[in-house]
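Below, a portion of the complex is reproduced, with chain positions unchanged.
Chains here go by letter, A and B, matching the order in which they are written, and residues are numbered from 1 within each.
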Amino acid sequence: MNHPLQPDQAGSLKHFLTIEGLKREILVSILDTAEPMTEVTDRSIKKIPLLRGKTVVNLFFEPSTRTRTTFELAAKRLSADVLNIAVDTSATIKGESLLDMLRNLEAMHVDMFVVRHPQSGAAHFIAQHVAPHISIINAGDGRHAHPTQAMLDVFTIRRHKPDFGALRIAIIGDILHSRVARSQIHALNTLLTGEVRVIAPKTLLPVDVESLGVKVFYNLRAGLKGVDVVIMLRLQHERMQAGRLPSEHEYYHRYGLTRDRLQLAKPDALVMHPGPVNRGVEISSSVADGSQSVILEQVSHGIAIRMAVMSMALDRTRAAS
Amino acid sequence: MNHPLQPDQAGSLKHFLTIEGLKREILVSILDTAEPMTEVTDRSIKKIPLLRGKTVVNLFFEPSTRTRTTFELAAKRLSADVLNIAVDTSATIKGESLLDMLRNLEAMHVDMFVVRHPQSGAAHFIAQHVAPHISIINAGDGRHAHPTQAMLDVFTIRRHKPDFGALRIAIIGDILHSRVARSQIHALNTLLTGEVRVIAPKTLLPVDVESLGVKVFYNLRAGLKGVDVVIMLRLQHERMQAGRLPSEHEYYHRYGLTRDRLQLAKPDALVMHPGPVNRGVEISSSVADGSQSVILEQVSHGIAIRMAVMSMALDRTRAAS
């Protein structure tokens, strides 16, 4: 299903809920808007007045200091006022109390909700029920999507290797439970990437994974051959406990990215990871900190991408009002 | 007892602790100051420099994300710096440690404390012991007062029905334990409201309730007849446990505001509630969300009233210094 909610009638960005269904032009426009934002965060006075007098609410139903921090910094550097609201996760997403909370925050004339929630579809549900003047940014919902993460990933790739059509990109790890992987695959395919591979044991792959437009590899060495970009995913400890994997040691033995294995990729292949890194579980320290790693660039670009998405979404609102 | 602490010698607002004892002119002046503030929060750049360089401290001895958020937003939209301090409730209000905390914050040159406390009289106690340059706003103390809530309520009424002398207004629910009701009654009487009614079972009414200047009804239908405004109160769950009420179901049966009962009031009667609403306990969803409900307007006006009170209190201070 496409998400008619996302771009408004005029085709500009209103909410940012998922990559799926967005046109290539919109993704490129986000990437282009983020370029000058990297200069803002590089300079001495890291502040522009684009969102002065706007109120951004971080509505986190799932704790994440890391993600919350990047959105808070992005909003503050755009001169917005920021409210952090940590919501009790026991509140069900579709209960009256959530809707009443939304109505109340709307009535306070806030302009944007950055939503993180453990249930898939939460950001969509909120976007469907929110007042027309408010923009929703999905900061991760269940296993569904994490669109700003995927955008900062493709932004990082484009800065090094701008011709997506010529690229082979492998995503390695727990594809099944990863909202990050799902959003990355949609973004890479929308940008017409030459080949998108996923590498994982069968127990960590969705049954319909090929339908997402990827080539599947169960063997790490085979999958790494000749790729331009290696994207690692974080392995959640609870996967072990759920019996989907024998042990961290065994996982590292079969799927961990080591120096030795990285040599199967192209010599200038990029190594990426959404963080936080599990050293010695999905990746060795020498690769995570090595010369091919762009993991910290991803973090920097995360601020720029979030500044871009926030300003595009609220600019639209402003123009409309 | 009047509260000589509140308006200073020159008659302008210094602290805002309770409605009781304030002259009609001061209430009207707060309402008039709030009018242009509603325009500030309606426009695209919701920020004015009135309190730039001032420091507002939210000093909450009782957690309330909702109330704290409205004060924080109001202060930020006035360009003040805001510090949120959650204080351990186990600290007794009159202990040395509280006074030492006040002395320390004073020495940091903060300008205003927004105080919420489970004990009645806490805001007064703090106002009596604070340095002369600091203003205190009572954001709810025990069963005593919640003056900004009452002011946003009368502000909302005035916008729809400006002639208070011609109005019959009913307050329904737990009058006994409600600081909101107490402040509303004082505000409505000070503004010379035609008739103020309270409707509740005997167990939820103070013994001396008539002395507050209200007409008492135990029967909901009788009390609703011909009123211009219906103000519902939130029913606290602990009242059931304390044996003051048989059950929520029974309460709704006798005192819940339904569509049917609302028809006893005037056809254009306003429905109000301080929130959060207990649907199906004190009010039906269809009434809470119905065309006569101004519950969300109350929330919006809460920001404007708090901006008005904060700027009036600190303006005085500024002029004096």
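Keep this in mind: a residue touches a chain if its C-beta (ideal position, glycine included) is under 8 Å from a C-beta of that chain, and two chains touch if they have at least 3 such contacts.
This is a predicted model, so every value here is computed, not measured.
Visitor: Of how many identical copies is the complete assembly built, when 2 are given in place?
Guide: The whole assembly in this structure file has 3 copies of the sequence.
The rule is simple: only the chains that are shown with their structure count from here on.
Visitor: Overlay chain A and chain B by their C-alpha atoms and let me know the rotation angle in degrees, rounded to the nearest 5.
Guide: 120
Visitor: Measuring centre to centre with CA averages, how many angstrom lie between chain A and chain B?
Guide: So the centre of chain A lies 42 Å away from the centre of chain B.
Visitor: In the complex, go through chain B and note every residue touching chain A.
Guide: 41-47, 65-66, 69-70, 72-73, 76-77, 275-277, 279, 285, 296-297, 299-300, 302-303
Visitor: Enumerate the contact residues on chain A facing chain B in the complex.
Guide: Residues 52-55, 81, 83, 85, 96-97, 100, 103-104, 106-110, 318, 321.
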